[in-house]
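Dropping the structure in here first, questions after.
Here the complex is missing one protein chain, while the rest keep their positions.
What follows is subunit A.
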Amino acid sequence: MAFNFIRAWLRTIFLSPYRLLRALLPKYTTPSRYFEETQVASKSSRMPKFYHDDEAWADMAPLPQDDGGLHPLAAIAYSDEYSEAMGYLRAAMAQNEFSERVLGLTEHIISMNPAHYTVWLYRAKIIAEIGRPLQDEIAWLNPTALKHLKNYQIWHHRHTMIDALGSPDGEPEFISAMVELDSKNYHVWSYRQWLVKRFDLFDKPEELAWTHGMIEEDVRNNSAWNHRYYLVVGGREGKPSADIANREIEYTKAAIRKAPQNQSPWNYILGILRAAELPKSTLKDFATEFADVQNPDHVHSSHALDLLADIYAEEESSKEKAAKALELLATKYDPIRANYWNFRKGLLDQPKVAA
């Protein structure tokens, strides 16, 4: 505590005039080391903000970090701006203050450190307590989320807000902006799934059209394929109708023809077959387009070879072909996983177990 007290005291005495000067003379201030560091945090040029000389905060004394004194593993040297802002937040939290000014304070801290989950939780409390319009919160959240793509807290906050708001309006546009920056971002896709479920968007034509657009853009986007599966099968009860299964099989075949060595649509098409209770042999002719065990130099897809091995293994008279396909995989088309393919080959000789 003594250390903290001295630290705070030194800061007040010696640092304030310097800050004051810098605030008054922004044009002449050369970027200091400190300022560059702040940019790392907020990714935008801005002046640091302090509270001790702000009249709106004159009634509050910041609460210093209680890190148990000069603990060797815990003593934390904050930058001044962050440290002070956190001090005021701790003070506000200690007296349960829910107000516009504390809302602004959380925004300030989040701009410096968006991963501090305590700050987000307190922000959500403030919003509930002061009845801030949720649309305003979402409008603020959008650019913040775009700046911090991989942050868990922002997404959870968004969930809470949209759930309370009770409408997904505007969210597809926001998501489109997000995926433009990172088309496979796990948070974005999980969030989209949650929206589909929360607002029952399974049969909304725009939803399937969106996955189609994403797959058109990048046929290797596994997240888009997973979302499509969620819409068609995964998020629903029961098995897909014959029409839908057929539509999806033809759709996926076209995608595979574009890029035969692409794992995602192969997984997808097999998932559809299984959900529709169709045998793998449905795809025998299709798989042969990309791989023929009689013509081992012209295999265009190891996934086709893998599937053919399964199909042949099911046919009593084609065990040799199955063995040949697995051997090609182990020696030529996917040798890094030779042990796996050899394991599969070993299974061929075993008496068939009822599946």
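We take it that a contact is a pair of C-beta atoms (placed from the backbone, for glycine too) under 8 Å apart; a residue touches a chain by one contact, two chains touch by 3 or more; residues count from 1.
Everything that follows uses one rule, which is that contacts and distances are computed from a predicted model.
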Candidate names "Longin domain-containing protein", "CST complex subunit STN1", "Geranylgeranyl transferase type-2 subunit beta" or "AP-2 complex subunit sigma"; UniProt protein name, chain not shown: "Geranylgeranyl transferase type-2 subunit beta"
Hidden-chain contact residue, picked from the options A:N142, A:S190 or A:T288: A:S190
Residue among A:N246, A:Q263, A:T288 or A:S318 that touches the chain left out of view: A:Q263
Identified contact with the non-displayed chain, of A:T106, A:T211, A:N226 or A:S301: A:N226
Touch list for subunit A against the chain that is not drawn: 37-38, 40-41, 65-68, 71-79, 82-83, 90, 112-113, 115-118, 121, 124, 152, 156, 159-160, 184, 186, 189-190, 193, 220-223, 226-227, 229-230, 233-235, 262-264, 267-268, 270-271, 274-275, 336-340, 343
